[in-house]
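Of the protein chains in this complex, all but one are displayed in their positions.
We call the chains A and B, going by the order they appear; numbering starts again at 1 in every chain.
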Amino acid sequence: MQTSPVRTADGSASGRQDGSFVTDARDRTGLRDTLSILGVWLLLIIATTVVRPDFLSTQTLLAVTFTMSISGILAVAQALVVISGGLLDLSLPVSLTLSAWATVTALNNDLPTWAAIFIGILSGAAWGALNGLIVVFGKLNPIIVTLAMGFGGLAVLLLLFLSAQIPSDSDLRRFGLGRFLGLPNVFWPMVIVIVVAGLALSFTRWGRRLKAVGGNPQAARTRGISLPKTRFFVFVGAGAVAGLAGLCFAAVNPSFTPASGADFQLNVIAAVILAGISLSGGKGNLLLLLLSVGFLSTIPTSIAFFGLAPGWSLVLQGALLILAVGIDGYRLKRSAR
Amino acid sequence: MTQLTGLGRSFTRGIAGLAAVGLLLTGCSSGSPAASAPASGAAAKFTVGFAVGGQPNADWQKLQGDVAASLAAARGWGYVQLSNDNSEATATTNADIFIQKKVNIVMTFNGQPAANPVMAKKYKDAGIPVVTFDIAQPGWYFVGVDNASAGTAGGTKLGELAKSKWNCKVDMVISAEGTSSGQINTWRTGNARDAVKTVCPDIPAAAYVSYEADGNLTTSLKNAPGVFAAHPNAKNILVVGINDQAVVGALQAATQLGRDGSIMGWGQDGGLITGKNVDPNLVGSVMYFLESYPADAFKIADQLAAGNAPAVKDTGDNAAVQIKPCPVTKDQAAAIPSIEARVTQLGAAPAGTTAYSLFCKA
Partner (left out) sequence: MTAPALPTVEVSPVSWGRRLIEKFNGPVGSIGVTLVATLVIGLAMAGPMFVSPSNINIVGVSVAVPLIVAVMASFALLAGVVDLSIGSMVGFGAVIFNQLVAIGMNAWLVAAITIVVGVLVGLINALVIVGYGAEPLAVTLGMLTLLRGLSHVIVVNAPPSTLIEPLYDVTQGSIGGFPTLLLIGVGVTLIAAGVVSKTRIGRKIQAVGGDDRAATRAGISASKVRVTALVLSSVGAAIGGILYVGQLGSASNSLGFGLEFQIYAALMIGGYSITRGGVGNPIGGLLGLLVVAGITNILNIQFFDPDYLDVIVAVILLVAVLLDRVRGGDSFE
């Protein structure tokens, strides 16, 4: 795979004892990335408002925050894998759906809500662990492993159930229908997950280790970080986060099927890429991820306001992704000169 | 690489061994297991080829296969089942396989009918009669609801409710489309929309809004909020769509955005109108009891097997077996058992019983 950013060993040169890689240049690009995503988002909002002044309303806010909730949590899971150098996890939709199904089955069997939640997150983590085991023990490329596990997992799900429904009188369902501070309930777990994960990445040793493994695995190994252990736990963690997404998914989707999770796949990957999280690993800003998920979730609503056919939403998302990575690459090339 | 040469040699020997074993087994084996007809089947037993739809969001498609399998077993017929995998390419390959297996009749639900003309040519050249569910094709026995009239029936009922409750004062009519289903979508969703227009002609044209629901709740729920946000002043809202999943997706979006104060949705196919968790705003649906279609198809098969091929009636209004759509309100649907229960009950009922007669209490 062609990797564009030239990763030098500079990180270790300026590395501190704890293995952090913060450099001035990176802080500066972080700010610039933030400004460019904010800028494009603002552009979209302004363009829509010009055509439809009633775009700026609580309805739009509700629509956008609702749409971004589940993708946002899943995007964090994907971001963790990518930042740690795991390339991409293509079987997150399976973690999500498995968790949702396990949770709903637990609730339908009259288990208490906390137990169902626990089972849900555990299922997601278990699937992540399975992926992690294969990657680590086989020393295989995660993209291929998770691609295969995505296929196989979907088939297994189809053999497990055809459709699942959450009991409409369950606490989880009531949670999915409620609001907090004027915004949908499911929005807040997403915010919490992004904030916690973002802070953890920047300020805890675990976070720095994750970035180290992603940024420069050889240097990390010489510093004593166990690559297999870190990689394995990243997959487990990402699976658990995807499990949490599955809980929210079950809360808002009264009925779903094994293939329902597949919808999120491309959107989540696009969000991660737009947030400037390089597929080579090592760097990633979750605040930017929040912005990119929000931006991508605004597009379908904007398209509805423009009155365009829904297919244009996909066209716009695709075009923007190409544009964004093109600009990114162009800037990198220019700064490398 | 070269240190594996030794391995390579044993590979060669291994393959030769495997091939020998294979040929030996071929010689000993009497062919395939009981499920499929013997390859050289002219005087073989009557075999049914069944192609299920394979759409991942529709549980009734798998159940259709189960029902058909038991019907064939009850008659002592051969039975081969394939999945169209919701892809016209796979459906075409399946046609080749059925022809190769020399089945006596093919029954199929093909959700991606774009390639039907090509398949019809193949089957015609092979002399195999085909029963198609819900999607008409010239030359194929049509068993199904007239989707067009099902759409109209649902839309009419919804329009009448709007008339009695709101005096036809409707601010928005949402169409939850499933465009990849092509003609079926146009019939169900489009006709429902037109029927609403007929019952309440004074609804302004601008109030009719469409979005892509793709026939499943998750996608519908993802795309619908934008529609509600873009029409912030709409109070009385009607929803029609290609199936219950699409409509409920819109209804759920309304709930999330707090727009469900005065909203009514009428679905199609009855997938989400039975059971304990019916959406409060799904006021009705149109049941076709899709899972029982095979029972009607087998009536045609029985005639063929007896040597009396019935005339080929291949359109929705001139159907070989016209399934009556059963429009039901939510309350009426409460008396209807779940899809699995219906399959069991139909299996236990005397031959020739239709699902409509068993379950349509409307």
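Keep in mind that, in the parts below, a residue touches a chain if its C-beta (ideal position, glycine included) is under 8 Å from a C-beta of that chain, and two chains touch if they have at least 3 such contacts.
Note that this is a predicted model, so its numbers are computed, not measured.
Chemist: Using the touch definition given at the top, which of the shown chains does the missing chain touch?
Modeler: Taking every chain of the complex into account, the missing one touches A, B.
Chemist: Which residue from A:38, A:61, A:148 or A:177 sits in contact with the chain not drawn here?
Modeler: A:148
Chemist: Which residue, B:74, B:89, B:309 or B:335, contacts the hidden chain when the whole complex is considered?
Modeler: Of the candidates B:74, B:89, B:309 or B:335, B:89 is in touch with the missing chain.
Chemist: Among A:75, A:270, A:286 or A:304, exactly one should touch the missing chain; which is it?
Modeler: Here the residue in touch with the unshown chain is A:270.
Chemist: For a quick check of understanding: of A:45, A:61 or A:156, which residue touches the chain that isn't displayed?
Modeler: Selected residue, touching the omitted chain: A:156.
Chemist: Provide the residue numbers of chain B that touch the chain removed from this figure.
Modeler: Counting only chain B, the missing chain is touched by 1-2, 4-5, 7-9, 11-12, 15, 18-19, 21-23, 25-26, 29-33, 35-36, 39, 54, 80-83, 85, 87-90, 92-94, 96-97, 99-101, 112, 114-115, 117-118, 121-122, 179-180, 182-183, 185-186, 212.
Chemist: For review purposes, identify every residue of chain A that touches the missing chain, sorted by number.
Modeler: Given the touch definition above, chain A has residues 1-4, 87-88, 134-135, 138-145, 147-149, 151-152, 154-156, 158-159, 217, 221, 227, 266, 269-270, 273, 278-279, 309-322, 325-330, 332-333 touching the missing chain.
The rule we apply is simple: only the chains that are shown with their structure count from here on.
Chemist: Need the CA-centroid distance for the pair chain A / chain B, whole Å please.
Modeler: Computed value for the inter-centroid distance: 34 Å.
Chemist: Using the touch definition up top, name the residues of chain B that touch chain A in the complex.
Modeler: 56-57, 59, 62, 211-212, 216-219, 221-223, 225-230, 232, 245, 248, 252-253, 255-259, 272, 275-277, 279
Chemist: Per the contact definition, I'd like the list of chain A residues that touch chain B in the complex.
Modeler: 52, 54, 57, 59-60, 62-64, 66-67, 158, 162-163, 165-168, 177, 184, 252-260, 263, 300-305, 307, 310-311, 313
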